[in-house]
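Have a look at the structure below, then the notes.
Only one protein chain is missing from this complex, and each of the others stays in its spot.
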Amino acid sequence: MHRKTEAGVNIGRRPCAVVPPGGWPRRLPPPFNPCFHEPAIVKLVAENLVVDRGGRTILDGLSLAAIGGEALLLTGPNGAGKTTLLRTLAGFLPQVSGTIRFEGGDADKTIAEQAHVVGHGNGVKANLTVHENLLFWAAFLETEAAAERVRTALTHFGLDALDHYPAAYLSAGQKRRLGLARLLVAHRPLWFLDEPTMSLDTASTTRLAVAIDAHTAGGGLVLAATHLPLGLARARTFDLPSALPGFRTTAAEARL
Amino acid sequence: MSIFDLGPHATFIWLSYIAVVIVITGLISWLIFDGQRQRAALKDLEDRGVRRRSSVSSDTGQNQ
Amino acid sequence: MNAFWTLVGRDIRLAVREGGALGTALGFFLIVVAMMPLGLGPDLNLLSRIAPGILWIALLLAALLSLGRIFETDYEDGTLDVFATASLPLELVAAAKALAHWLTTGIPLALLAPVLGVLLNLDVKTYPVLMATMLVGTPAVSFLGAIGAALTVKARRGGLLLALIVLPLYVPTLIFGISVISASAGPSGVGSSFLILMAISLISIALGPLAAAAALRIQLQ
Partner (left out) sequence: MQTLTQKLANPTRFMQLSGTMLPWIAGAAAVIIAYGLYLVFAVSPPDYQQGETVKIMYIHVPSAWLAMMAYGLVAVSSFGLLVFRHPLADVSAKAAVPIGAAFTFLALFTGSLWGKPMWGTYWVWDARLTSVLILFFLYLGLMALRSSMDDESTAAKLTAVLALVGVAILPIIKFSVDWWNTLHQPSTGFTSTVDPSLRVPLLIMALGFTLLFFAMHLKAMRNEILRRRVKAMRVADIAHRDGMSALSNPVAG
């Protein structure tokens, strides 16, 4: 079974992203593209990804493309490889074959350095206060105007009233919000969110959706593994096919 | 003088050689046993019609 | 480098707030040393002769207890994922965490050692040398320990495994740590042993973060 699903590159309203057939004329470079002067249209392209994990091939020839300004929601049954895909795109997991490109970003940085990754863990320390937790991430990720951004992030996720409490006192949902608030303390064009709505109530989910919309409105790119329709303004779903009968031997082991 | 007359410390010499023989024989028998076990498992799987390479035909990109 | 010192600061703050881990390590150090005379008999001459060895071994065991927490909690709560997205290379992340471990565990243990030397009838004149060797030698304990801590982040039976992996790596530090103290009693002074001990620590500071970061990258997968 082939699992090559080419997600459309063009998401409407941005005809500028379409390159004329045959490419740009040699002496007429992209400035003719009406969008060329718009800064940093980022684009994440994965082609023919094959990824092994724990002795199985989880992704087998997967391709996708996403452009800044949209949120790509990854759906699919358990074991379809949503987490694997996110971690591969972030550069944590090496692919067996296939390519991942991030265009329009900072060429000197890796994809991971231009991305926020929110996994199942929140990266929250129980013995630091809510404010200290965020301030640490702001300083560690080397943000400018850290104090101000921390304030905005806390307000956005409704944690400003709790900011002097140690995170140990927070409920699971509040901890998740604190984990998500990290998204706002440092600007990074790419967001990789793995089940971001885990333990969130409806109101908090809305706060997250607003943050995602604001990020995409600014040209950012969000990839989120989630089943909830977040009510996003600019979202597209990408359905990862079921893993059945995709339990297969890894490429590495099949060669033995 | 017999070649097996090894003087006052014969016990130590014999013990050393016996230890080496035991360990090496143990290793070799384990290797042979393990090899037979894997071959048997492989044969069993093949007899049941499981093919060596993944039954899914997509081999794209797996050979660098 | 800002991120580096931010991380060191956070780890120190966490260690101070948690407190328990350091308290446990110090308590363990104390009790191991206190058990020795009970096992060896109260002969003060014997005790004062072997005191440096007892103190060093007890220090290694006590430090070993606290190594696990260098990376474990960061792995469990997802912090390690965020470290991997920082511009700060993972090698420096590992170095910052090992440095924080040295500051919060190595130094307190080294400072406690002379107090415990009293229990073992250690000659007061050797106290400065003892503390100097421990201060110079404990970076190797933290930075080599970071390798073991990083390798066993995902392992079952992590604690026991950590001891098995790390203790052999401590052999040079142990040997030269004690060699400096015995040399200080002799006529030739402590010069060369002390320099070698420093060299061992420097090599550990270079090697530890490299290996620990490699191990962490493998486990990010």
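Per-chain residue numbering starts at 1, and chain names A, B and C are given in the order in which the chains are listed.
In this text, a contact is a pair of C-beta atoms (placed from the backbone, for glycine too) under 8 Å apart; a residue touches a chain by one contact, two chains touch by 3 or more.
Owing to the predicted nature of the structure, the values given are computational and were not obtained by experimental measurement.
The chain not shown here is in contact, across the full complex, with A, B, C. Of the options C:Leu59, C:Leu80, C:Leu151 or C:Ile181, the residue whose C-beta touches the omitted chain is C:Leu151. Between the chain not shown and the residues C:Val16, C:Met35, C:Leu164 or C:Leu195, the one that touches is C:Leu164. Mapped onto subunit C, contacts with the missing chain fall at residues 144, 147, 151-152, 154-158, 161, 164-165, 167-169, 171-172, 175-176, 179, 196, 200, 203, 207, 211, 214-215, 218-219, 221. The chain not shown here touches subunit B at positions 3-4, 6-10, 12-13, 15-17, 19-20, 23-24, 27-28, 31-32, 34-35, 38-39, 41-42, 45, 48, 50-52, 54-55. Taking the complete complex into account, residues 52, 54-56, 242, 244-250, 252-256 of subunit A touch the chain not shown.
Keep in mind that, in the parts below, only the chains that are shown with their structure count from here on.
One inter-chain figure worth recording: subunit A and subunit B are separated by 49 Å, centre to centre, where each centre is the mean of the chain's CA atoms.
Counting partners per residue, subunit A has no residue that reaches two or more other chains.
Touching subunit C in their complex are the following residues of subunit A: 53, 87, 90, 92-94, 109, 112-113, 115-125, 127-128, 132, 136-137, 139-142, 179, 182, 188. The touching residues of subunit C, counted against subunit A in their complex, run 2-3, 6-7, 10, 13-14, 17-18, 73, 76-79, 81-82, 84-88, 220-221.
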